[in-house]
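One protein chain is absent from this view; the other protein chains keep their places.
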Amino acid sequence: MNKLGENLVDIGYMDTLAAGDSPLHRLDPRAKIFTTFLFLVAVVSFNKYEVSALVPFFLYPVFLIFAGELPAGYLAGKILVVAPFAILVGIFNPVLDRQILFHIGSLGISGGWISFLSILMRFVLTVSAALALLSITGINSICEALARSGVPRPFVVQLLFLNRYIFSLTGESERMSRARSLRSCSHKAMNFGIFTQIAGHLLLRTFDRAERVYQAMLCRGFDGHIRVVRYSRIGRREIAFMLVWAVLFVVFRFVNISLILGQTVTGLLK
Amino acid sequence: MHMADALLSPAVGGAMWVVSGGLVAYSAKKVREEADDRKIPLMGVLGAFIFAAQMINFTIPGTGSSGHMGGGMILAILLGPYASFLVLASVLTVQALFFADGGLLALGCNIINMGFFTSFVAYPLIYKKIMGCGHDKKRLLLAATVAGVVGLQFGAFGVVLETVSSGISELPFKAFVLLMLPIHLAIGLVEGLVTSGVVSFVMAARPEILTAAAERTPLGVSVKSAVLGIAAAAVLIGVALSWFASANPDGLEWAMLRTYGKEELETKGKVHDLLASLQKKTAFLPDYDFKKVGTDPEAGTNTGEVKVEAAPVRKAAWPAVDVGTSVAGLVGGSLTLVMALLAGFGLKRRKVAS
Partner (left out) sequence: MSHHIVEAEKLHYSYPDGTVALADISFRITHGESVALVGENGAGKSTLLQHFTGCLLPSEGILKVGGLTVDKENLAAVRRAVGMVFQNPDDQLFMPTVFEDVAFGLLNLGIHEAELEGKVMGALETVGAAHLKGRPPYRLSQGEKRAAAIAGVLAMSPDILVMDEPTSSLDPMSRRRLINLLKTFQHTKIIATHDLDFAMELCERTIVIHKGCVTADGPTGEIFSDDELLKRSSLEKPHLFYNS
């Protein structure tokens, strides 16, 4: 099983998290999605050398994680797993941008290192907020929110079905490749020819399954439209949640709280 | 080759969101018009199939290493461009949500890079053209391989353009292209082999699936005009958004430099004064970007062609950075972080206590 296989275990776990019952879980998903997008836009809108002003933004994911009673260590692990691409591209910054911006003691810090640090911080902020959003909302509620925000129905239904059958089909593919490895002596990855056979079989089974699901839908009066049950609504708590965070994001965006705080502290020390 | 939020500017991410959102809406409309109810569950489980098949590692022929398939072209062949685009978009959405592959802002980019180029460029304009209506296996191999390679080359090029025009990474355009395209040439070849292998398996076992797929995906002029329209829309929206972003005191100083040009900066107009004062308030390193950008006249306003090659920088262009400010930033930043964490813990403690 590769990285993706291991990741699938996570889907189940994150579903469990999303089934939690904190006040955050109970908020209308639209409020959470909207607020998270404001957050993302605010974070990525900083210039590439920005570091200190990004720090206050950690309040949002941290809030989601603790108020949503999410396992912080687990989410941190997931963030590390997806870090390589951002690191890979970001690491060129110190190499290419060697302009020394300032010195700490005798150590010269180049613009490249600053922007690399900024990339890493953006990365942690955006990924942690997205993961926390999913863990306190759940894919089904996200779909409900999408449907009610005007996202085209075929796409929402596609997401729902995809999510529903990921487990059934990955289970099947896992069993097939296990059966293959039990009958082969090497532990290596399977050869290419066998892979196309297995994938082909899996594809045919997928078609058969689609046909059975379709019949089951017909049997219960399916007429081409999937109707989604509506649970939540935007109330005072949702509006308060969105407003408070929106104001905070604007403040964080235009006032460098870290810097002011730091100046005050260093000023006091002097 | 998922784009990441961390490397994106809001203008580029936003433009790609708008374009890919429009494409999703358009494809959804087209799929609805086809009025094939059967497709609803089929698309869903085929999306799950992509995940399932990606889980299996195989040895890449001719090398010792192993990899896994992508599957976009298989979807296009089985479902036609519109449905396969929706399925790919949904797969990328799930990856962004569950695995944080890419990110939410980068989702638009990823849908364009991996969904659009496969479903609307490589499949109709290359695969279909080579393949015709026949069921010839050699042709299939050729069509799938060429389409796989072209699709991935476009996708990789998309990643480069988006990254470079966002201006967060320092990677110069040329070097990034030289890095990405060869890698994706190899990946595209393997993907082509997988596609033709799996499709010819289906061809042998259940040819009616492919015939049905070919029949229910009428491809007319509309795809070509859609492709052109989308390309034009992407450029327009990109230009508009970057102009908007640069006209706003939004920390996107580089874009401002490009838009207003060097002379105007030196005249220090009102706009610039405002920007500078705002920027002093917001930036860790004040005036960081007032480096000389060189004098190339072709520096356009189009985000698509901004180059981030480290322009020759004169030391004098850098104002002396106040070390005190930097230290203050470091101290303050750490303190803020600690406070954020403490607030979180406080919340948790209160919860446990209650």
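By letter and in written order, the chains are A and B; residue numbering begins at 1 in each of them.
Methods note: contacts are C-beta pairs under 8 Å (C-beta built on N, C-alpha and C of every residue); 3 or more make two chains touch, one makes a residue touch a chain.
All of these numbers come straight from a predicted model, not from anything done at the bench.
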item: Touch with the omitted chain, as defined above, among A:G12, A:G235 or A:G267; value: A:G12
item: Hidden-chain contact residue, picked from the options A:K32, A:K78 or A:R209; value: A:R209
item: Sole residue of A:F37, A:F167 or A:F207 that reaches the chain not shown, by the stated touch rule; value: A:F167
item: Those residues of chain A which, in the complete complex, touch the missing chain; value: 12, 15, 19, 139-140, 143, 160-161, 163-165, 167-168, 209, 212-213, 215-223, 226-229
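Just so we're on the same page, only the chains that are shown with their structure count from here on.
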item: Residues of chain B touching chain A in the complex; value: 2, 4-10, 13-14, 24-25, 27-29, 31-32, 35, 37-38, 40-49, 51-61, 66, 68-69, 74, 86-87, 89-91, 93-94, 96-101, 103-105, 163, 167-172, 193-194, 197-198, 201-202, 205-206, 209, 245, 250-254, 278, 281-285, 288-289, 291, 310, 313, 318, 321, 323-337, 340-341, 343-345, 347-348, 351
